[in-house]
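To start, the structure under review is shown below, and the notes come after it.
Presenting subunit A:
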Amino acid sequence: MATLNIKQIRKRYGKSTQEILKGIDISIDNGEFLILVGPSGCGKSTLMNMIAGLEEVSGGQILIDNQDVTHVAPKDRDIAMVFQSYALYPNMTVRQNIQFGLEIRKMPAAEIEAEVERVANLLQIDHLLDRKPSQLSGGQQQRVAMGRALSRRPKIYLFDEPLSNLDAKLRVEMRTEVKKLHQRLGTTIVYVTHDQIEAMTLADRIAVMKDGELLQLGTPKQVYETPANMFVAGFIGSPSMNFIDCLIKKDENGLFTELANSQQQITRLPAPDYMIDYLGKSVVLGLRPEQITTPQPHKQTDKQVTRGQFEVLVTEPTGPDVIVEVQANDQEISCRIDPEHPLEIGQPIELMFDCNKAVYFDKSTEQRICPQNSTLPAPTKASAA
Partner candidate 1 sequence: ADKGEVEVLHWWTSGGEAKSAAVLKEMLEKQGYGWKDFAVAGGGGESAMTVLKTRAVSGNPPAAAQIKGHDIQEWADLGFLTTLDGTASAEKWEQVLPKVVSSVMKYDDKYVAVPVNVHRVNWLWANPAVFEKAGAKIPTTWDEFIVAADKIKAAGLIPLAHGGQAWQDATVFEAIALETMGAELYMKAFKMHDPDALGSVKMVETFEKFRTLKQYIDKDSPGRDWNIATNMVIEGKAGMQIMGDWAKGEFAAAGKKPGVDYICAPAPGTAGMFTFNIDSFAFFNLKDANDAAAQQALAKTILSPKFQEVFNLNKGSIPVRLDQDMSAFDQCALDSMATFKAANTSGKLVPSWSHGLATTSQIQGAIYDVVTNYFNDDKVSATETVDKLVRAVKSAM
Partner candidate 2 sequence: MKKPLQPGRWLIYGILILFALIYLMPLIVMLLTSFKTSADIRSGNLMSLPTEWVFDGWIKAWGSACTGVNCDGIKGYFWNSMQMVIPAVLISTMMGAFNGYVLAKWRFRGSDLFFSLMLFGCFIPFQVILLPMAQSLGYVGLANTTAGLVTVHVIYGVAFTTMFFRNYYVSIPDELVKAAKLDGAGFFTIFFRILLPISKPIFMVCVIWQFTAIWNDFLFGVVYSAGDTQPMTVALNNLVNTSTGVKEYNVDMAAAILAALPTLLVYFFAGKYFVRGLTAGVVKG
């Protein structure tokens, strides 16, 4: 358990002039679970490595428990990490891989044994304990990497995509285990994942990075519902949020925007009052696919809900739902449809738009347009890029 303060961390590899991390500021509370997300190559692993002390810091400071550890050796930071690339010790069996860190820290042999058993059980690799890493499948290797970290009780855990090679079922189980571990020990955790569900369900806060910059840091709900900008909005949530170019108009009922289908029939979407500043201007409307569904009678009464007919372009059944792309304002828009619903490509479908959670973005800055007196906290950092 420890607080972690990352102050203006910068990183440059070798002699290259390109900055991989461009001044990241994050401070993590004691026992907090932080999830790092961002596109591939944005610098997540680099940041993790720097927290662990495995990469030289080109600028800035790292504080653990308010002690500057920027130049402290990794082994003295008391951190456990799961590497994205596993990095198992090839000469050791699975058991030895897991107990190595414990031996180093002079845990009594009996306890080590018990701990290895426990971790192996938890990760379902107990039958593999005497194998060498090269004799394991990818997912098994990943679990060993996980086991190596979980057997320890460090101040901070760093997990770099620890479950990416596991099957969905196992991943859910492991996710639960991580959550339990966190609840039980209250250890501070930094966790990189590309799995939306993992991010949403595990995190106390989510940090969204892009190109070495921190775009937003907030609770899962904040990040999901009030993304700081279009990038965050599009990045979080799968399928992605729909971005619809549209004009803010006004009539007696208030502000609205319009969606045109392929026959140029117009559907009006109500817009919130704070958009008044943008009246007559073009903005980007953000609507998530799950907010565009088949009409659900119980929502009909809601003022923020409207309906319209749109042409089906593509259908993609995912099991629980079908993702349907329709044409609106000459753009493709995804919506989430009940698999029961009859669908035919080229045919129109009646859709219901739930604008309760619609968000709007400034077209030039790509920042979200916030209600003036919003109760939502502003995003930590607004990138002007």
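Details
We adopt the following convention: contacts are C-beta pairs under 8 Å (C-beta built on N, C-alpha and C of every residue); 3 or more make two chains touch, one makes a residue touch a chain; residues count from 1.
Inclusion criterion for the candidates: all candidates are chains of the complex that A comes from, given by their letters.
Worth saying up front: this structure is predicted, and the values here are computed from it rather than measured.
Only one entry among 1 or 2 touches subunit A in this complex, and that entry is 2. Partner candidate 2 is touched in their complex by these residues of subunit A: 49, 52-54, 73-75, 78-81, 83-92, 100-101, 104-105, 133-136, 138, 141, 148, 152.
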